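Note that one protein chain is taken out, while the other chains of the complex remain in position.
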Amino acid sequence: MINYDLAVIGGGPAGMAAALKAKECGVEKIVILERAETLGGILEQCIHTGFGLHYFGEELSGPEYAAKFIDLVKETDIDVKVNTMVLSVSEDKTVTAVNTSDGLIKIQAKAVILAMGCRERPRGALQIAGTRASGIMTAGTAQKYVNIDGYMPGKKVVILGSGDIGLIMARRMTLEGAEVKVVCELMPFSGGLTRNIVQCLNDFNIPLRLSTTVIETHGKERLEGVTIAQVDDKLCPIPGTEEYIECDTLMLSVGLIPENELTKQAGISLDRITNGAIVNEMRETDCDGIFACGNVLQVHDLVDYVTLESQIAGEGAARYILGKDSGEKVYIKTVPENGVRYIVPQKVNIKSKEDIKLYFRVGAIYKNKKLTVEAGGKVISSKKKVKLAPGEMENVVIPSDVLASLGGTDTIKVRVED
Amino acid sequence: MYDVAIVGAGVTGAMTARELSKYNIKIALLEKCNDVAMGSTKANSGIVHAGFDAAEGSLMAKMNVKGCSMMAETCKKLNVPYKNNGSLVVAFSEEEMKHLDTLFERGVKNGVPDMKIISKDELLKMEPNLNPDVFGALYAPTAGIVCPYELTIAAAECAVKNGVEFIRNCEVKSAKTDDEKITLDTTQGEIEAKYVINAAGVFADDLARMLGDDTLHITARKGEYFLLDKSVGNTVSHTIFQCPSKMGKGILVAQTVDGNLLMGPTAEDIDDKSNVATTNSGLDTVKKFAAKSVPSVSARNAITSFSGLRAHADAHEFILGVSEKNPRLINAAGIESPGLSSAPAIAEYLSDTVKSVLSDIKIKENYDDTRKAPVRFRHMTDDERAELIKKNSSYGRIICRCETVTEGEIIDAIKAPAGARDVDGVKRRTRAGMGRCQGGFCGSKVVEILARELGCDINEITKFGGNSNILFDKTK
Partner (left out) sequence: MKKDMNCVACPLGCLITVEYEGSEVISVKGNTCKRGDAYARTEITNPVRSIHSTVKVNGGEHPVVPCKTSGPIPKSAIFDVMKEINKVTVDAPVKIGQVFIKNVCNTGVDIVATNNDNGK
């Protein structure tokens, strides 16, 4: 058994920011456990730019954004174990992991930060009929093949799902010489950022077909084509709208799922909508001393927000470890209403004496609406919004004085209003 | 020249190869695909049937009941997971209850032990998640579950270890027979054998025809399935059948030996014997009928769907033994359900046939009918894991996180006799890529390991042989 003050599971942007913040706050013995060969997480394969505008005020590529944190980690005495897979985390904060050099490791930590990120939804969950040909892969897998391994995973490509990874891959494949035939989106709107639709599709005349899905794959060995069809408002394919598109590759960008297997094993409660842990304002789960941040907690749109969230978790873990969080705690719930799908954190301590930022997403595209925040039955803010979209995370601040005025039975509600 | 060439490395061919490998004869196991278990065996319900379905006195009935009784021991020797979970044929009306009596009586005549007709109350006590509208069920405690490709892989491995030559990507193009031998013209060149065992599944009639036997007619009967996540694997513990129809045993809901839940198959006769595409209508049928037995099962928990082809002979009977038209051809055709259940018995039957035609056949002294248990990191205790990694550090690198599969296990799968040559082959042997993310995370790593171990470039690695390549050229 090895003893650490803090064990951070995952060395992507979330894990690094959390560990660095905890260090800054005075935590001594910290270890980051990372399953890949290097720190950086998924950023290593996201070679497009658009990272860091909020946090660094400059537009960086994924590896550049990661490198800034990797360099900072190297300057500290934080232990980093790469090629290390965590097998389990227990309620008493024992972490079991394996790697080739240490073998089986058991770590007893005072606090644990879960920063495992998320994974892509695979084909099986979509129930596309047809053959099991090769050439059907998630956009993230394709991204790794192109950007890290230097191989083309396809030449004629259809992309299902217009989330950011799908859009980014449409451009990457085009630049590397592939023909991207169409991007299909089941919903009547894209889940990706507008700038990506402009730069990744419109610039290259790649059609985006909304309310359209892939219903069948063809080809016995390598994929030879797909059948696409329009869907009705219940998202069911409309007979007669089928269209065959010849392609050798189908890339799926149909959603991200927080990787919470370890979280579930530890008995931590999850939010049904985010598929991440239920946390308080310091990103502490319902298991004392276990925190969660980054895409394992909620799928973020921008890494900058991952960094900010993870710093909160790092600070929270530091306070827990150093015994500085002993003040009175009265938690009240945050409640998403009309149009708001979820809120993180799901509960906040009204005795916290600090402003608290709530992050959330809306469930549909809204234009010229108001975002209204109600605390203890009183509207505390109502902000006009030109556009709200499910692809983009929104946030509102609950000032500390408002929190202080609330009682234990109050709630904080956020909703979309006319 | 081989004494025996077995065409087709499905469960029938592989189990027969293993059985014959105990003798001092030269055997080739030919497979047109890049791996064993690529045809009807691969997409199969994995049920070891008790044996009350087949007509009294049929070969099917005999092989099934005998095979079922041999399965536990066979699996033990081959270190293949087997579970004797019992089966239930569920009735939803008085009329269906009467049909259960017919099945029961037939089962008794076929020699199926310990069957029981049970009441609704008993049934719902055994399986609380069943549709409460059930009337009762036929309970057959001898039925079990086994993974069909795992059994085949293990049997092939055992056969190869005992000297059988496994030749993959070997499709028979044409064949001729003379007084001494059969000459097969294959995609791997000419192969000569004194006797050919036809275990070619849905293509068995085509192969027989090449060898002058036009008495066989095999129809490919498609069955579509959903495989559900392990989180719902315990919804039922017995295999749940509905009352059978003339197209087969209907849609079942069953646990797999790996703890997933399986629902299917449909039954649809098709013309193209290589068409294993799933269809929207087929998958809808599975959902509908599975929900009739177990209302809570939902395709929302599906991790994948797939389909397979049954090799249906016109008479719905196994065709086993020396061909009437060609004395050097031994048929093992029309092996549809209960073919998996019957496999150990069919292997013995065919082995007896070979003994009757080959002179000087003797049991080898060094024959070993076992297969060593593969390393299964996920089933080990932490102490065992620590010990294992100390001996070989490649077991300390987890490649598939959903199923906890190590690099060492993948290397073992590639290096094994008749080992994996493609991504799906690694998946079937180790479960890497079989979990909830379906290879999203580990797929590219498996490709890398395969390329390294096989000494080729990663763009030569395929999903399942042929043109199922995963990557094209280098970007730069």
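As written, the chains take the letters A and B, and residue 1 is the first residue of each chain.
The rule is simple: a residue touches a chain if its C-beta (ideal position, glycine included) is under 8 Å from a C-beta of that chain, and two chains touch if they have at least 3 such contacts.
Given the structure is predicted, the values throughout are model-derived calculations rather than measurements.
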{"item": "Absent-chain contact - pick from A:Gln199, A:Gln230, A:Ser269 or A:Asn395", "value": "A:Gln199"}
{"item": "Touching the absent chain when the full complex is considered, from A:Gly150, A:Gly363, A:Gly376 or A:Pro399", "value": "A:Gly150"}
{"item": "Of A:Pro63, A:Gly255 or A:Pro399, the residue in touch with the unshown chain", "value": "A:Pro63"}
{"item": "Candidate in contact with the missing chain, chosen from A:His48, A:Lys93, A:Lys156 or A:Lys369", "value": "A:His48"}
{"item": "Touch residues of chain A, complete complex, unshown partner", "value": "37, 44, 47-50, 53, 59-61, 63-64, 67, 146-150, 175-176, 193-195, 197-199, 203, 301-302, 386-387, 392"}
{"item": "Chain B residues touching the omitted chain (full complex)", "value": "474-476"}
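FYI, only the chains that are shown with their structure count from here on.
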{"item": "Between chain A and chain B, centroid-to-centroid distance (C-alpha), Å", "value": "40"}
{"item": "Chain A - residues contacting chain B, complex", "value": "35, 83, 85, 87, 96, 98-104, 106, 119-120, 122-125, 127, 129-135, 137-138, 140-141, 144-146, 149-155, 176-177, 215-218, 220-222, 261"}
{"item": "Residue ranges of chain B touching chain A (in the complex, touch as defined)", "value": "227, 274, 276-280, 282-283, 299, 302-306, 382, 385-386, 389-390, 393-394, 396-398, 401-402, 404, 436-441, 443-444, 458-459, 462-476"}
